[in-house]
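The complex appears here minus one protein chain, its other protein chains still in place.
Right, subunit A next:
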Amino acid sequence: MSRREGSLEDPQADSSASPLPHLEAKIQQTHSLARLLTKYAEQLLQEYVQHQGDPFGLPGFSPPRLPVADLSDPAPGHAGLPVPERLRLDAAALAALPPLLDVVRRLQGELNPLALRLLGRLEDAARQVRALGAAVEAVLAALGAESRGPRPEPAAAAVAAATASAGVFPAKVLGFRVCGLYLEWVSRTEADLGQLAPGGPA
């Protein structure tokens, strides 16, 4: 493996064994998946805002940043971290997204029951991000850089209950926030994997 920024060369690795082509293929594949999901996440967000009505679709719409349990935006210093650490954070975020997307799907099922394409996209997103998260974990495992320690139990149910009681507008904002976080994190994952993929930045 050629040296890259944030190289993952492990001096203790047995360089005579050749899992390298397999690992590179795995990274490439996961990178392609992340790129595809980034495109889907953009489409999901566009579809979502259409069904909530203005101001959700207007340029510059900036609702309050509702706290979302288990998940926050990528930190400003994320890009400066070593690649394994970035990927660990990516994997953690990707693991937190599916139950939140499920919550949004349930809320939208009540607010927009006829928006079948939106509901389908939300259901697909939960499934797809699970797959991407698993793929990133596999890359981390292959690099000997798995996530440290158990992850906390998702608090999505609590999020759902709190939002449902707060009213329709907060429910719309929550969905907007979750779809935005989904886009941010798959986009971030694509960028981080791009650092590792063959032909990535030196």
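Assume a residue touches a chain if its C-beta (ideal position, glycine included) is under 8 Å from a C-beta of that chain, and two chains touch if they have at least 3 such contacts; residues count from 1.
Definition applied: contacts and distances are computed from a predicted model.
Peer 1: Tell me the UniProt name of the left-out chain, picking from "Integrator complex subunit 4", "FAD-dependent oxidoreductase domain-containing protein 1", "Cytokine receptor-like factor 1" or "dolichyl-diphosphooligosaccharide--protein glycotransferase".
Peer 2: "Cytokine receptor-like factor 1"
Peer 1: Have a look at A:23, A:36 or A:66 and name the one touching the chain we're not showing.
Peer 2: From the options A:23, A:36 or A:66, the contact with the absent chain belongs to A:66.
Peer 1: Tell me which of A:82, A:120, A:144 or A:167 is the one touching the absent chain.
Peer 2: Missing-chain contact among the listed residues: A:167.
Peer 1: Which parts of subunit A face the unshown chain closely enough to count as touching?
Peer 2: 38, 42-43, 45-46, 51-67, 73, 111-114, 167-170, 172-173, 180, 183-184, 187, 191
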